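Omission of a single protein chain aside, the complex is shown with its protein chains in their original locations.
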């Protein structure tokens, strides 16, 4: 059983508090993604789990063992670095086998495990190459292979795809997903890309300013964001936030909670209708054609802009007046403190 | 005249000027070698680079007048020892200063930087009594210890630190994840990636020790312990007058091998000095 438990973890660099008290439980075999804007502390948190940063206060358990003062190499974790961190003076085979060599694993065993990992990752033909002779995608695979050969209890990924071009990123993303299916090892993955987070994660942890904003499955975060920040961070394009008063026009049948201050609705949940006094009116300020869908920038009477995802049939012309409506169950209400407002009915 | 012709003339003038400037840089070496083969009377005859009579005997007498072979060996092994010690010690300290967080690092840096500028002449008197107190007079120990730990060693430390700072940090973190100790990271990751800096430190240190003069002059007294520069300045007769031809033959023997290595590896050697100077 190698779940992780983080109890009130804190990290201070000099005078600045980077992690300000994180409590989190990660189950065995779970794929957890830390996501958040840059500077939110997600990488620091991962490095604290890895043992690359010492823990200022709080407790870290991996597989029920207190790890605060255990050296990185003895925590049973392996890490895939953003820059891959392949040793330039060693070839692929030696890069992958390096950790085993350091741990004094017998040569035969070492060879077997490197071969196995190389086969899994289709690196067989590259074992004698040096890192400088590999493409970005190949380096990435070697970095993952190096993590695999150690048979770690937990895999840690620090933005592993950010140095790849768009196409390769999609490809490696699916490879990592299938790797997780095959190994079903606990994995913790850091990214700032919410699409990566949504597609890979069993559980997403949204961080901001060193604190957890919300923890949940991708679906939970998308459908029931706990606060305004999560609501706007998860999902692309961003959720529209309107004054709660707009609810009457958007979905007349909906009854907002009493504490609701604002209402959020995702661009893909807005429906274009004929303009009338009983719907939310606006005019088309810009149409962005992306192929599958068209993104409408609608200027509302109060001057703010609202995004609408449109399927492209009967596209309203630039400058034309339109009306907007939404299904009541697709509305998200937030109170004065930007926290999700609850209906008493639930 | 065309642009092209003007450029050719311009180039030619520059090259000629450079050739003339080069004379005082080259001529002493050529004259040294040639005079090494001459008799005393011929050295002060009409200057000619080719001896009228080749006096090979000079090179034999060099070895009989002083224990020159022994002195040559002293210089080589001391330079190697200083180089080895400096490489290890400066790369260890340079690594810690570049990569490790510890209380007092700033103050330590300040201390070491200030040492860079202080001439050896300032501390040589107390060092003389220190070495005497340690019972190491007329041994090679001071010639190994003082250069290794003096300003030159500090310079090497900063050179290494500068190089380590530029290495990607994630490689070392990967090493930590792989189970290497700090010493292991230093030895198996940081050092293999720092070959250019290590080569630079080795080259500069070897030459520094090889050419050292003040310390041998002060600490050594018996001929068998002498190093080359001291031995060279010691080719004098009983009245203190130079034994011209022997001195030049010995100087030739001391300088030419280094010069040959320099001609082969001039690029690497010049770059090493550039590296040390840029940071100093």
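Order as written gives the chain letters A and B; numbering starts at 1 within each chain.
Assume a residue touches a chain if its C-beta (ideal position, glycine included) is under 8 Å from a C-beta of that chain, and two chains touch if they have at least 3 such contacts.
Operating definition for what follows: contacts and distances are computed from a predicted model.
Novice: Absent chain per UniProt: "ABC transporter permease", "3-oxoacyl-(Acyl-carrier-protein) synthase", "Formate dehydrogenase iron-sulfur subunit" or "Protein pafC"?
Specialist: Spelling it out: the chain absent from the display is recorded in UniProt as "ABC transporter permease".
Novice: Can you work out which residue in B:84, B:137, B:207 or B:223 touches the chain that's missing from view?
Specialist: If we include the chain that is not displayed, B:207 is the one touching it.
Novice: Just to verify: which one of B:115, B:202 or B:223 makes contact with the chain not shown?
Specialist: Residue touching the chain left out of view: B:115.
Novice: Since one chain has been left out of the picture, which residues of chain A touch it in the full complex?
Specialist: Residue positions of chain A that touch the missing chain: 3, 5, 7, 25, 27-28, 51, 54, 59, 61, 64-66, 68-71, 74.
Novice: State which residues belonging to chain B touch the missing partner chain.
Specialist: 11, 14-15, 18, 21-22, 24-29, 31-32, 35, 43-47, 88-90, 92-93, 95-97, 100-103, 105, 108, 111-112, 115, 117-130, 145-146, 148-151, 153-154, 157, 182, 186, 207, 210-211, 213-214, 217-218, 228-230, 232-233, 242, 244, 247-248, 251, 254-255, 258-259, 262-263, 266-267, 269-270, 273-274, 277-278, 280
In this text, only the chains that are shown with their structure count from here on.
Novice: Tell me, which parts of chain B touch chain A in their complex?
Specialist: Contacts found on chain B: 168, 170-171, 173-180, 184, 189, 192-193.
Novice: Flag every residue of chain A that touches chain B in the complex, lowest number first.
Specialist: 50-52, 71-74, 77-79, 81-83, 85-89, 98-99, 102-103, 146, 150
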